[in-house]
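Would you mind keeping the following structure in view while I ask a few things?
Note that one protein chain is taken out, while the other chains of the complex remain in position.
Letters A, B and C name the chains as they come in the text, with residue numbers starting at 1 for each one.
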Amino acid sequence: MTKARAEAFSDGVFAVAATLLVFSIPIPDPKMALGSALLAEWYSYAAYVISFVTILVIWVNHHATLDAMRSFDRPLLFLNGFLLMTVAVIPFTTGVLARSLQAGQDQSAASVAYGLSAIAMSLAFTFINTYAKVRNLFTTPFSLLGYSLGQFGYPLATVIALFSWQLSLVMYAALAGFYAAFPLIREAQLRRRL
Amino acid sequence: MTKARAEAFSDGVFAVAATLLVFSIPIPDPKMALGSALLAEWYSYAAYVISFVTILVIWVNHHATLDAMRSFDRPLLFLNGFLLMTVAVIPFTTGVLARSLQAGQDQSAASVAYGLSAIAMSLAFTFINTYAKVRNLFTTPFSLLGYSLGQFGYPLATVIALFSWQLSLVMYAALAGFYAAFPLIREAQLRRRL
Amino acid sequence: MTKARAEAFSDGVFAVAATLLVFSIPIPDPKMALGSALLAEWYSYAAYVISFVTILVIWVNHHATLDAMRSFDRPLLFLNGFLLMTVAVIPFTTGVLARSLQAGQDQSAASVAYGLSAIAMSLAFTFINTYAKVRNLFTTPFSLLGYSLGQFGYPLATVIALFSWQLSLVMYAALAGFYAAFPLIREAQLRRRL
Partner (left out) sequence: MTKARAEAFSDGVFAVAATLLVFSIPIPDPKMALGSALLAEWYSYAAYVISFVTILVIWVNHHATLDAMRSFDRPLLFLNGFLLMTVAVIPFTTGVLARSLQAGQDQSAASVAYGLSAIAMSLAFTFINTYAKVRNLFTTPFSLLGYSLGQFGYPLATVIALFSWQLSLVMYAALAGFYAAFPLIREAQLRRRL
């Protein structure tokens, strides 16, 4: 089982999950005036964009993580599978979020559900990173500490969702930005060594 | 027709089927209280997890099997296609299972349907293994006997589903675990030879 | 634009289209007795199997055709795109067929629709083969005549569908078998030259 194959399978799941997100945007009922119905759906578009960027960022981090490993073994294959399982569920939590925002009710519950799946996803990453660190699979020094600090973001946003779903959505978007910037550090480390 | 291409096509089907599983989790009706509706769906999440892990394990075994072959011919291409056809149907049987668990009725029939598709899948694997063994395509000695013992698991679970759907679901989860461990033996064989 | 990339994109469409076929099998209404509802759906399973095998066979032929070409140019890219467009529509015609068989009415119309999309698909193959023959892209001698004879199968089955949808379905299954055997001839030619 080569690392390349795990990447190909993972890329497939990432690409399909990102493309399936579009189903979280409902096609308006043809009996309604289409223009205003489409404008009223802006919540769905926002949920689509946040989730698409989130999956894109997870994909970038996934590759940066695997690039930094000198090999890939069977336990990693299953930890990676756990990560993919949490990614593949994002079209569902995005759909739940979009529908509750549309209906104008239960936004907190929907945002908590969204946060729980993100927590599972970041847990999967922590498992992968910890396992690879312990088994000495990284080719560059890797600080679990720096990484772990970021891991508090999704739990925090999920707790906040109980009180203010608006703030929690802002945090989900901000966390995607944080994780987008994160691999820059690792890449800089890699470049210094090469 | 190279083995690499058959793998790429197979990986595509595995990745798409795994990601489509998410549609077996219904988005709750916005008129219901979302929090409790999401909690009441835990059956769907369990069906999603069992099926995702099952597809992941089939994928791992598929690659271990193909890695152990020195070549790949046209009959194998069609046996492989039969396997993929049984994998691509898993989102359907998972959806049937999730809906019957949700409705709290016909769980035995749903679990039998799930088991029948799993039997077809393990039959496809037996065909592939037997064909490759007979044509002497494996690079390492391969015991069909040891493999075949595991083949009784799904028929047994399917019969049990007629009497206790709860036990059959536990067996489906346990079989995913059994097959997850199975390729370790073959890998150990491979490593000894290299 | 390399041939490898056209193959990768095509493989993606083939794999996704094959896996989406599962949506042509409706999940029974939970209010009905599930066991008998699932048995009554055998028509959907038959439509699923015929279409899955058909896509698999198109995929095998697609690769055999591209393998026999020494290069791939832009016009071929668009002829290939036309082929993929006819493949991606198969989940729709399969769904139409399955639903009409289920409802027990309009089977002829559904079978004609299925046949028309298959005619478009085999036309796309004829375009690709003719273009490659004329531009002298095949590495082995290729008889358009032998190939073209097979091209009458789908139009014939489609006309027959007007009078007997049962016979037309048998012909669709038989044609998948015919095209499964077809590339054997080309492969034999290739082997003789190598």
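Here is the rule we use: a residue touches a chain if its C-beta (ideal position, glycine included) is under 8 Å from a C-beta of that chain, and two chains touch if they have at least 3 such contacts.
As the structure is a prediction and not an experimental result, all values here were calculated from the model.
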Contact residue for the chain not shown (choose from A:Y48, A:Y114 or A:W165): A:Y48
Among C:V22, C:A37, C:A110 or C:A157, the residue in touch with the chain that has been omitted: C:A110
Contacting the left-out chain in the complete assembly, out of A:V22, A:A40 or A:L167: A:V22
Among C:N61, C:Q102 or C:Q151, residue touching the chain not depicted: C:Q102
Hidden-chain contact residue, picked from the options C:A46, C:L77, C:L156 or C:A173: C:L77
Positions on chain A contacted by the hidden chain, ascending: 7-8, 11-12, 14-16, 18-22, 25, 27-28, 30, 33-35, 38, 48-49, 52-53, 56, 59-60, 63-64, 67, 180, 183-184, 187
Absent chain, residues of chain C that touch it: 1, 5, 8-9, 12-13, 16-17, 20, 74, 77-78, 81, 84-85, 88-89, 91-92, 95-96, 99-100, 102-103, 105-106, 109-110, 112-113
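Criterion: only the chains that are shown with their structure count from here on.
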Centroid distance [mean C-alpha coordinates] between chain C and chain B, Å: 26
Separation of mean Cα positions, chain C and chain A [Å, integer]: 37
Residues of chain C touching at least two other chains: 16
